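Next up is a structure, given as C-alpha cells.
With one protein chain held back, the other chains of the complex are shown just where they sit.
Letters A and B mark the chains in the order given here, with residues in each chain numbered from 1 onward.
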Amino acid sequence: MAEPAVELIGVSAGYPAVGGRRRVLDGASLRVDAGEMIALLGTNGSGKTTLLRIVAGTLRATAGEVRLLGRPIHEWSRPEIARRVAVLPQTTDVPAGMRAAELVALGRIPHGRSWFGADAGDADAVAAALRDADAAELADRRADELSGGERQRVLLAMALAQEPRVLLLDEPTLHLDLAHQVALVRMLERLRATRPLTVIAVLHDLNLAAAFADRSLLLHDGRVVAAGGPGSIDAALAQRTFGVPLAEATADDGSRVLALAIGNRRETPKKNEPNADC
Amino acid sequence: MAHRAPLLLSALLTLLLAACSAPAATPAPASTQPATPLPSASTAPSAYPVTVTDDAGTELTLDAAPERIVSLAPSSTEIVCALEACDRLVGVTDFDDYPAEVADIDDVVINAQVDVERVVAAEPDLVIAAGNEITPSAVIAQLVELDLPVLVLYPETLDEVYDDIRLVGTLLDAQAGADELIAGMEARVDAVVEAVADADRPRTLYEVFYAEGSTYTAGEGSFLASLIDLAGGEPVTGDAQGLIGSEDLVAADPQLILLGTASYDPTLADADAARTAVAARPGWADLSAVADGRVVPYTDDIVTTRPGPRIVDGLEALARAIHPDRFD
Partner (left out) sequence: MRAAAAAPPIALGPSLGRSSLVLGTGVVLLLVIGAVGVTLGTSGVALGDAVAIVLHRLLGIGPVSWPASSETIVWDLRLPRVLAGMLVGAGLGCAGTVFQALLRNPMADPYIIGTAAGASLGAVAALLVPALLPFAVGGWMGLGLVQILAFAGGLGTVLVVYAVARGQGGTPVVTLLLAGYAISSLLAAGVAMLMFVSGDRLAAVVSWLLGSLGGASWPRLAFAGPLIVVSFALMVVRWRGLNALLLGEQQAAYLGLEVEREKRILTGLAALATSAGVAVSGTIGFVGLVVPHLLRLAFGPDHRLLLPASMVYGAVLLVLADLGARLLGGIPVGVLTALIGAPFFLWLLRRSLVLRG
C-alpha cells in the first residue's frame, strides 16, 4: 500500500467571527496517498479552501489530527512545510515590475539558505519549474502584463519551484476558458509523470474532476461525505449535496459521468471557439 | 513676516519663569575658556576675570575684555552700542537696524534662524543670546556645548533693562558708561510719569497682532502693560500671551486703541483707513474707542517692544499717543 501523503482524522477548523468562531470544517477525515491525484468537490462554503489551508499548515485545526507525510503537521516548521507543500491559490497579487522568472524564483524562498541572492540549485529549480509549467517562453516577460492563462502557468511554475511533494490547487480552472482548462489538466497529468507529486485540486466541474482525478472527494457541511474513483460518486448523494438535478450518463469513451439533468429549453447555443489566449 | 515672530515674542513679555529659568538649556559653560586666545588680553584692565549671573541664572566668567561680540537680538545690539562698543560687534541679526552702523556687521541670525556656523566662524569671545526662546534654547545649548561664552538676557521690566545694561557694562568694563546711560533713561521716565501724573487714564488696547477675530494685546503683567501704565493709560490686557477673546474685549471696552500693527501694515497707517478697517471687525464698531474715533495708528512698535536703551523712546511715544495734549 502506498505511503499516505496527507491524512486528516476528525478535523474541525474555522475562523474567528462575531460571537465566537465560525466552524467551517466539522470532523472531516480523509487520506490521500503519495502520488494520488484528488479532486475536491463541494458547494461554496463547504470547506474546500479551508481544507487546503489546513493541509498547507496556515490554519490550525481546532480538533482532530492532521498528518503530513506521516508526521503530525504541527511538528513541521513553516519553511519545512513550504518545502513539501505548495499552493496555487484562487487569486494571488502579482507585484508590479517583476519579470516572470523573478516571480517564479519567489518559490525558492522556503529553500533559501544564502544571506543574499540565489544559488545554482535555485536557478535549476526555477528553469525546471518554468519548463514543466509550459512557461519557459514567458520567463522574461513582465509578470503583471501576462494574460490570465499565462499568469496561471507562471504561478503554477512558482509553486513547482518550491519542489513540493504535495501540490494544492484552489480552483485552478476558475478564470480559464475550456481549452485552457483542458490544457491545465493535461499538464498536471504530465507533471505527475515527471515529478513525485501528490495533487489535491478544488474543482467545480464534475466532469473535469472525473477526467482528471484518481479519486474525487465530496465535501459537504465541513465533512467528507463521499469518496471514490471516477464516476463512483453516487448520483443521488451528489444531487442532494449540490441541490441540482444530476444524472449519470455514459460518455463517448464509455466512462460514467455525472451530468446536469436540466432539459434543454432552447436550442443549445453554438459552442464558442475557445480563444487562442486570453 | 518672519520678523514678526521674535517681535511678537519680545512683545509678549510674560512671567514664564519656569521656562526662562530652566537651567536645562544653559548648563554652565564647561570650561569658560574663550574659544580663541584673546589678542588684547595683555591690555585688559585689572577688572578681569569678571563673573556675572545672567537672566537664565547661569554664571559666566570672562578672563579678559570681550573684543569679538555676537549679538543674537537687536535689543542686545543696542545695549552694546549704547555702551560705545559697537565696533566690537562681529555678528548681529538681519533685523538689526539701530544704530545705522550695525548694518555693515555680518548677520548671524537670518529670518529669525540662528546660523550656528556663522556664529562660530565669527570667533566670538562673547555671545549675547535672548531668553524665553527668542534664541531657541536648543541653539543656546549647542553654543554652550561648543565652548562659546554665552550670556542670556531677558528683561521683563524697566528695572531689568537697567540691570541688563549694568550686566553688559560689567562684562565690557564700562560700568561708568552704563550708570550714566541708566541715569539718563531714569530721568526721562520720571519726566513722562510726571507729565501724565494727574491726567485721566483711558482704558488702552495696544494691538500687537490681529487675525480672524483673535486679538493679541499686552499680556497680563507684561512689560508692555507696565509701559502703558507708566505712560498714563489703563492697559487692556489679554492672557499671559496677550490673547484676548472677542467677548472679553467688548466687556473691557477700551477707550483708546493703539494699532501697533500699523508699524508693519501700511494699510493701517492712515488714521481714517485704520478706523474703517477696525470698525468692520465683528463687535468692534460699538467699542468706545471706535465710536469716539480714538483709534490711533501707532508706528513706534519697534522701540516700544525692544527692551534696550531706546525703550524710553517707546515709553515717550506711548505717552504722546495716549496723552497728546500733555506733550505739545
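Everything below uses one rule, namely that contacts are C-beta pairs under 8 Å (C-beta built on N, C-alpha and C of every residue); 3 or more make two chains touch, one makes a residue touch a chain.
None of these values were measured; they are calculated from a predicted model.
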Shown chains that the omitted chain touches within the full complex: A, B
Hidden-chain contact residue, picked from the options B:Thr58, B:Ser71 or B:Asn132: B:Asn132
Candidate in contact with the missing chain, chosen from A:Val126, A:Leu146 or A:Ala238: A:Val126
Among B:Ile110, B:Ala176 or B:Ala291, the residue in touch with the chain that has been omitted: B:Ile110
Residues from chain B at the interface with the omitted partner, ascending: 5-6, 9, 12, 14, 16, 18-19, 22-25, 27, 35-36, 110-113, 115-118, 120-123, 132-134, 136-139, 141-142, 145-146, 240-241
Interface with the unshown chain - residue positions in chain A: 15-16, 56, 58, 78-83, 85-87, 89, 92-99, 101-102, 105-110, 112, 115-118, 122-123, 126-127, 130-131, 134, 136-137, 139, 145, 162, 190
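To be clear about the criterion, only the chains that are shown with their structure count from here on.
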Chain centre separation in whole Å, for chain B relative to chain A (CA means): 80
